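Every protein chain but one is kept in place in this view of the complex.
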Amino acid sequence: MATINFDSELRRAGANATGGWGRFAFLAQRHVLGTVGLVIMLLFVLTAIFANVISRYDPLSVDSAHRLAAPSALHWFGTDSFGRDVWSRIIHGARISLAVGIGSTTLGATLGVIVGLASGYLSGWVDLVFQRVTDILQSLPLLVLALVMTAALGPSLPNVILAIAIPLIPTVARVIRANTLALREQPFVEAAKSIGMSEMRIALRHVLPNTIAPLIVLATAQLGSTILTEASLSFLGLGIPEPYPSWGRMLSESAAEYVRTAPWLVIFPGIAISLAVFGTNLFGDALRDILDPRQRG
Amino acid sequence: AEPKSGGIFRIYHRDSPGSASIHEGATYSLNVPFMPIFNNLVIFDQHIAQNSASTIRPELAESWAWSGDNKTLTFKLRKDVKWHDGKPFTAADVKCTFDMLMGKSQQKFRQNPRKSWYEQVEEVTTNGDYEASFKLKRPQPALLSLLASGYSPVYPCHVSPAEMRTKPVGTGPFKFVEFKANESIKLTKNPDYFKKGLPYLDGIEFTIIPNRSTAILGFVSGKFDMTFPTEVSIPLLKDVKSQAPNAVCVVEPNNVSTNIIINSTAPPFDNLDIRRALALALDRKAFIQIMFEGQGDIGGTMEPAPDGLWAMPKDMLEQIPGYGPDIEKNREEARKLMQKAGYGPDKHLQIKVSTRNIAVYRDPAIILIDQIKSIYIDAELDVVDTAQWFPKIARKDYSLGLNLTGNAVDEPDQSFYENYACGSERNYTNYCNKEIEKLFDQQSEETNTDKRKKLVWEIDKKLQEDVARPIIFHARTGTCWQPYVKNVTIMSNSSYNGYRYEDVWLDK
Amino acid sequence: MTEQRPLLEVTDLVKHYAVRGGVLRRQVGTVHAVDGVSFALGAGETLGLVGESGCGKSTVARTVLRLVEPTSGAIKLDGEDIAPLSKTALRPYRRSMQIVFQDPFASLNPRMTAGDIVGEPLIVHGLATGAKKQERVAELFQQVGLRPDQMKNFPHQFSGGQRQRICIARALSLGPRLIVCDEPVSALDVSIQAQVINLLIDLQRQQNFSYLFIAHDLAVVAHISHRVAVMYLGRIVEIADKHELFANPRHPYTQALLASVPIADPKAKRTAPLIDGDVPSPINPPSGCAFHTRCRYAMDRCKTERPVLQAAGPAHQVACWLNEGTGQAAS
Amino acid sequence: MFAYIVRRLFLMLVTLFGISIIIFVLLRVVPGNIVDILFDAAGFVDPADKANLERELGLSQPIVIQYLHWIGGLLHGDLGYSYVSEKPALEEILPRIPITARLAGLALLFSASIGIPLGVISAVHQGSRLDYALRVVSLSGLSLPSFWLGLLILMASVSLFGTMPIFNPNPKTWLEALTIYAVPAMAVGFRSAALTMRITRSSMLEILRQDYIRTARAKGASEASVNYHHALKNAVLPVITVIGIEAAFLIGGLIVTETVFNIPGIARFLVEALRWRDYPIVQNLVMFIAVVVVVVNFIVDMLYAAIDPRIRFGD
């Protein structure tokens, strides 16, 4: 039998991680990838909050004399074809991308959870109605919605967020419903009924927390993918309107024309998008693991 | 080398045209794939880049002649021409076509965007099967140029307009095979083409690829023999050349001006001072630098020289406010005008710049917004959906709009009447100046080219000074083809006329 | 026994489950899980419910609490029939009746700590919050023999017996008047079992609780119950005062049951089980008396006619033809 | 259950009816119709011509009549005529369905056959280097915007092989046929594989700690059998849900891929038709997508019941 170092095993189990910070530090080193994700996310959030402070130029200011400048001390990430500073645009773009990501995910996931939970837990006619609603929402392709909304209401940040959020609803709702269907039959739900809990409270306190794992995975995946969706919408000309710098449009518009001649126009927004998506997903997985009571520690 | 017969000419197409009927369309997305199906009475020489009255060649007509009063234009027609369905071509077809264009016939087009071209035509008459005459209300020498445009094919009488939209029948070098929306357009050689030995190609195939990156990659990888004509932007051109060094690429102006439409019926631009200030604030070089890496042209309504035939001389141009070389001085003046109108550093004017959600519209709008910041105008971009653009403009529901005006023929009659005549449908700004109107007619009737030029310059200058529709710049675009493609010429003062492709051949 | 109006009165309780089969899952039969059960339970009284596995004890327990909907029958709590009540109308009644589930692990939410689970009823009924709740939970933990420091552990970190005690603590937290205990001590070792039973009895003394106590361990049933009902295949076959039942079992099944109890004395080793034969299916219950397939005394009549519960002495009812009207013991 | 299926079918009709109304109304809410678009190219709107054309296309009729006309036709299998191409809508839609179906099918296959095993491996080796590596790799797929990934593939293919997998309606060789579908399908599948993997992983982690997994081990079942036979079957419900959603999404949502790889599938056609306000095409296409969605959802529900005997519908 291999010798076992009790101390290191205990440390791995987090035995001496006490107090808020101790526990945090312990979790951080147990979930290296998750920590990386968290750091990335925090970085982007801070960037978004302090965009005005960090950015060095007006992201909208056109300068024909310094167009397509390569990265330099003056323009860290170079300038685009309008001579706008890419660094400043990416910094301000963080606001938009995060607004889209967080806005539409929150909206879509919240509504999705409500619909999914109600439909799975209450079943009966509620399920019937909500199922039809999700079917209908699912049947309208994202781009039909996006096109209709931009055409009817004009392209704007709230409209884009709404257009992206709507297709999330059936996705989340279906996953939550599937989970709820199984959970509904669990004896602990019956136990909760037996102590006279209202259906609402059972759904929220007993059923919902047990769907948290897929919900977190899904929500963080969606957080990332909404950023990508905005990029795709931009690619199709339906994203956040000019001149606001959205990463998606920065990438999609430069991708074709400048990938060889001015690669920084493609690389930096590309990295920003990928990092943000990557970060949220890594963090999501770690969060899921941490919230799982059956994990060690 | 001697031309070789055979081969399919493969071109990508930038988008899916709405129909196959050139007369019912107003975009060269239609002309490029469908011009090879048709013939005109006359056509601009397909191998001379600069279209002009002197490059007009007979096609279905063997010859043409003006009457003494310059009010009748008579064409003698070829007798050996057959429609693709085998029916013979006669003068009746000519009459049918133009009657329909003038809205005089029983059958109607779904839409008829160039009806105004034939405003001065009283009637079209035939004399036997092989002669047709255009009777004019007043002399209009430019008519011939209009008839030589790619926009003026002759349609068969016996085919309904609806059929022409889906299965066009022509007399041209190529026959229509199929048009799959969003997928491809296929043409095949017309073996009975009246020009013996032509065409050289066995067929032409357009693959519709709306995504430019994919399309360019397709060209670079050799899947296509030619890019869609005049669709390669200057930055992309560099890219193509770096990846396909053998490709032949040309950059030509295409007689499309980027301009600002101003709503002068409502505040704030009902104030001439503010309009003038706006004109003075423009840094046209910056636009050209950003949009075309310097390869664009500054001018008035008419396409600038040397490719344009009617452009004002440089010194005349620079006298127009805002065209002067010293931008700062201009803007200083503009600020003064703004202050006069009650705006200043502490009181900025808030407006919206409306434009369409297409890069060639949006990009200049962004630059415009940035430039007018210098004269106390804070503008916001208002991107308008295609379906709403013209209704919105027609409702006068905008203050500034960024617009593109393409000219099918480098011909003052076409530009002036279409865009600046009182009551013209495309006079979006409702600019109406009876005096200038008279000058329009005067130059139109003028048969002496030099005299006519002077008149045209004068009109153009006046239009700019009135800030009727400030012209920002004239675009240039690129076209590339593989080295083995021969006999392709890209026109340098229009992008609607050069796609007959009857003598294009592949040196493979 | 008390002579007041019973706290719980169950009349003709029936619960059928549909059995489905085939690809289309058509109903192919019915499980007669509970098939006409009636009993009454007074305040401060304990009714033991024993019977073979699968005879419907848990189903009775859960239907009484309306956790599964009864197919028919009346359930009167304090004279009020709760069977037809809507879910919302039922909620106030929940406080006065609680259940300890047979399967402790499954009835604990895996994502809640033990402390939260036990404290939750207090919150739901607004009885205590914050520190007061923690205090009360700690007290409950101690009562059932758990350490308060275990409050922050999750269910999977407990042993089987510990989980069962969490369930008991949860049921006690509301101070209900009726507790349905579905094998509450089956996983406990005897010392803790003793603690828990003592606790239950003490609570009953102090607060006049009533228990419907389901267990397999007859010694425990004997100890805690006032009266005992014996179930077989969805029906009560014998119900009597505890002393009466253990001293004078009338139904052959009860007799077999009593004789099968393992005796904690190695010297009294018994080898052969007293009854044998297959337990019949609740889907196709045998005709007549359900027990006749395994009964030593089965007569022809038992195969065709079903005996009903009849008085067989004071506070003693039995459903067996052998006892018809006589009040005589079998054998 | 039979009754349940019948009821489900009826409900599908209700859903479809709902969708038909919604799409119909939505299209009319959007400003502008085909006539505006046609005139847009001309650069001006001629009110008389416009009115004529609207009358010709039946757009001047009351909206309810238009709806009844459409639905009435639909019930007879008459989908009307495309405004733009003036061909029967059915003729336009039908040939595009197999293209998208092939693409979506391959993408799903790719995503499931990569995502599920990787998810299982990642869950089984939770916290190990292997887990980290797999997650980083799969997430990198999720992190790239699909148009960008597609373009990268095309560019790489052009610079490496001098050619690119671009759609061709009549592929000459079997290999060409495979590449023109497989490459775009992979570009899409990569993304959804990452999601499938994450969901599988999460769900597996939940199941692997269950007592019955221990029971399976106690019987001497091999790790493979434990993971794939015992655990996966319990863990697969959310995975199926997600795959079902992807399947429904892919039918109408492949727009970016179809654009980048220039595939004449449904999604691009739909966008194009929307751009033209070609109502007959848009309405019928959306109905088709809706049919796919409700059928997929139905199948998913049936799969739930087939896989997990505790789930019963219609009882």
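Couple of notes before you dig in:
To keep things simple, chains are lettered A, B, C and D as they appear, and every chain counts its residues starting from 1.
Here, contacts are C-beta pairs under 8 Å (C-beta built on N, C-alpha and C of every residue); 3 or more make two chains touch, one makes a residue touch a chain.
The rule is short, and it goes like this: contacts and distances are computed from a predicted model.
Its UniProt record calls the unshown chain "Peptide/nickel transport system ATP-binding protein", which is the correct pick from "Phosphoribosylformylglycinamidine synthase subunit PurS", "NADH-quinone oxidoreductase subunit J", "Peptide/nickel transport system ATP-binding protein" or "Quinol oxidase subunit 3". The missing chain, though absent from the view, touches A, C, D when the full complex is examined. Although one chain is not drawn, the whole complex shows that of D:Ala216, D:Ile263 or D:Val282 it is D:Ala216 that touches it.
Of the listed residues C:Leu47, C:Ala256 or C:Val318, the one in contact with the hidden chain in the full complex is C:Ala256.
Contact with the omitted chain, checked across D:Arg7, D:Arg55 or D:Arg310, is made by D:Arg310.
One chain of the complex is left out; on subunit D, the residues touching it are 209-212, 214-223, 225, 230, 233-234, 307-310. Against the chain not displayed here, subunit A makes contact via residues 1, 4, 6, 9-10, 12-15, 17, 185, 296-297. Although one chain is hidden here, its contacts on subunit C can still be listed: residues 50-55, 58, 102-103, 105-106, 142, 145-147, 149-150, 157-162, 183, 186-195, 197-198, 201, 216-220, 222-226, 242-243, 246-247, 253, 256-258, 260-276, 278-281, 283.
Note that in this section only the chains that are shown with their structure count from here on.
Shared contact partners of subunit B and subunit D, listed by label, are A. With centres computed from Cα atoms alone, the innermost chain of the structure is D.
Among the other chains, C has the CA centre that is most remote from the centre of subunit A.
Between subunit B and subunit C the centroid-to-centroid distance comes to 91 Å (mean Cα coordinates, whole Å).
In subunit B, the residues that reach two or more other chains under the touch definition are 211, 213, 243, 385, 387-388. Counting only residues that touch two or more partner chains, subunit C has 156. Listed in rising order, the residues of subunit D touching subunit B in the complex are 30-33, 36-46, 49, 52-53, 56, 82, 84-87, 92, 151, 154-155, 157-159, 162-164, 166, 169, 259-262, 264, 268-269, 272, 275-277. Listing the residues of subunit D that touch subunit A in their complex gives 11, 14-15, 18-19, 22-23, 26-27, 29-32, 126-127, 132, 135-136, 139-140, 142-148, 151, 155, 191, 194-195, 198-199, 201-203, 205-206, 209, 237-238, 240-242, 244-245, 248-249, 252-253, 255-256, 259, 267, 270-271, 274-275, 282, 286, 289-290, 293-294, 297, 300, 304, 308, 310-311. Interface residues of subunit C facing subunit A in the complex, by the touch rule stated above, are 62, 65, 67, 87-88, 91-95, 98-99, 101, 103, 106-112, 120-121, 124-125, 154, 156, 167, 170, 174.
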